[in-house]
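Every protein chain except one is present and positioned as in the full complex.
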Amino acid sequence: MFFEQLGGNLIQGIVLGAVYGMATMGLSLIFGVLKVVNVGHGAFIMVGAFLTLFLFSSLGINPLIAIPVAFLVGMGLGLIFYYTTIRKLIKAPELATLLATFSIGVLLEELVKLIFGSEFRGYNWVVGKMDLGITVLPMSKLYACIGSVLIAVLLYLWFKKTRAGSAVRSVVEDSEGARVCGINVGWAYALSFSLGIGLTVASGVLLTMFIPVGINPYMGGAYTLKAFVIAVLGGLASPYGAFFGGLVFGLIENGSYTLFAYIPGVEPFALTRFLSFVILLVILLIRPTGILRAK
Amino acid sequence: MKQIQKYFPLIPVFAAYLFMFLLAENKEGMWQLMSMLLFYCALGQAFNVFMGMTGYVDFGYVAFMGVGTYGMALSITRLVQYEFLGAWVLVIGFGLAMVMSTLLSMAVGAVALRLRGAYFAIATIGVNEGFRFLIEGARIWNGSEGMIFTADLNKVLGRETAAALCTYWADIMVLAIAALAAFVSLVYMRSKIGYALTALREDEDAAKVMGINVTKFKIIAFITSACLAGLLGATAWALKTPYVFPPEVFEIHYTIEAIIIVMLGGAGTLLGPVVGGLVYGISKYYLSIFLPGFQLLIFAPVILVIIVLFPEGIVGMLKAKTKGTGVERFVV
Partner (left out) sequence: MALLQLENVTKRFGGLVAVNRVSLEIEEGAFVGIVGPNGSGKTTLFNVINGVFFPEEGKVMFRGRDITRFPPFKRAPLGIGRTFQIPRPFASATVRENIAVGAMFGTQGHQLNVDRSLEVADQIIERVDLTAHRDKPAGTLTPVEKKLMEIARALAMKPRLLLMDEAMAGMHPNDIDQMVAFIKRVASEENIAIVAMVEHIMRAVIGLAEKVIVLHQGSKIVDAPTKEALQDPRVVEVYLGHGPEDEAC
């Protein structure tokens, strides 16, 4: 009985973790290439969530279709913010980009609040469940998981096989050298930034497919922290590390919630969130460059 | 520089505070606005001691205010039974607020301050939430229900005094904290601490090579800033409105406002937070009449513009303009 529950937990944790991991890849990509920490990360996830909500509730569009739409919207936003703000701050002290990305996040939250209001919303996308015996997995969650893995694989292929991807990789290795080789570093930065934002907004869709409730303008904050824990777990600069970090984190989060539920006198949800913060500090203390390092 | 001349920069700051106080005292209906402005000035001054002087941003800053609020709340609720203490309960409350925020800042700093720039910011991003969820999760201090201590406060001070506290004296104390924060800022700026902080802000590695123990000075600034935040929370939150509720006192919203105030006014300057606090506070006040809840929507792009085009803030630009004139020594 216990092992069944454990097994069920593990499965749920991995499914959740894949989505979390994908949601963090954009963050790691942007840091890896531009050395910019996108503190407004969660706000972009929120944008994706609202996009899904809007498309589904108002236009009846399937969330699966929302994924590429969100991706494109994200890339557009990324380009806008890169050319208006980020580009000018690459040479500035770190504080500047930290505050800028943070402010962009705040701006997005307030804009969405203006348009959609601050109530909590959700949507109902019923596509059946999968009974695995030890646990029951809603198909929407499964789709979200598969979608995440797919996107991660696509990203991998893009880096390895395409010219643009290789160009970005060489910029990460040595931006001066890349410049000498004729690579337009500025363009590589713009592409990477918008790609990262695109991934992040798209991940908002997947997250709502996973948990289609609690959508509100300020939902991003929780995800920003989770994303940082995951990113630091996997190595802040590596998108693949982020994916695997997500898996680990999903397992930990799920497992700890179940465990805390057994302890009397505590609130498991709150304590789980406290735990993720502690994990962050512990990793930063031991090895800030990441525990799992995959490139 | 003659000894007394060193303190000239405080004159415009204290003059501004005095003016606000007098205006509030004597004009009908101004008290509420002034108390809000003083709060923002105090918040800005306290936050500036760390972010302005070191160039590091602590995204979890509000946690120190929250902890200070709890300090005061705990003092009142736990000591109310000792009637002989009377108003000393408040003094103990402030002391406890300082102790608790110092302890929290030491705990966070021990991890975070070893880290450079971006990693530091990441480490701090969850501090306020983390602490809030610890309180709620482990049901410490009443957990998510928070504490209401109006009755206790009435018992400690007597109804009339308590009422006067909430509506008048708490705000006076906020003014005092704003003045204290300004004073401490200037003392630091004029001492080796200030030089070390400027050096490490501009170029941390070069500063180390020059003999500056950057970690030590970061810690000094961090703890000072945290203490001031604790004191501010203790009075502006616990004493003005005698209840504490975890989601409210750990809201990232206040950190956002602190950032706006400091950047707008001029990070690392003495006058900056005052100017920033006034501009932000007045804007928010009037916006709340016509467009409530819009102030962040308007200020977020404002901050973006400032970061990109005017990173030195209003007072920073003022300093450049007044260089070489007689006013120079007042605009710091």
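Residue numbering begins at 1 within each chain, and the chains themselves are lettered A and B in the order written.
Heads up, the rule we're going with is that a contact is a pair of C-beta atoms (placed from the backbone, for glycine too) under 8 Å apart; a residue touches a chain by one contact, two chains touch by 3 or more.
For clarity, every value in this text was computed on a predicted model and none was experimentally measured.
Of the candidate positions B:Val209, B:Ile289 or B:Leu309, contact with the hidden chain is made by B:Val209.
Looking at B:Lys192, B:His253 or B:Lys321, the residue that reaches the missing chain in the full complex is B:Lys192. Interface residues of subunit B facing the missing partner chain: 1, 190-192, 195-196, 198-199, 202-203, 205-214.
The definition used in the following text is that only the chains that are shown with their structure count from here on.
Computed from the mean C-alpha positions, the centre of subunit A lies at a distance of 32 Å from the centre of subunit B. Contact residues of subunit B toward subunit A in the complex are 51, 55-57, 59, 111-112, 114-115, 117-119, 121-123, 125-127, 129-130, 133-134, 136-139, 143-144, 201, 252, 256, 259, 263, 293-294, 296-297, 300-301, 303-304, 307-308, 311.
Remark: subunit A residues 31, 35, 37, 39, 85, 88-89, 92-96, 98-100, 102-104, 106-107, 109-111, 113-114, 221-222, 224-225, 228, 232, 236, 260, 265-274, 276-278, 280-281, 284-285, 288 touch subunit B in the complex.
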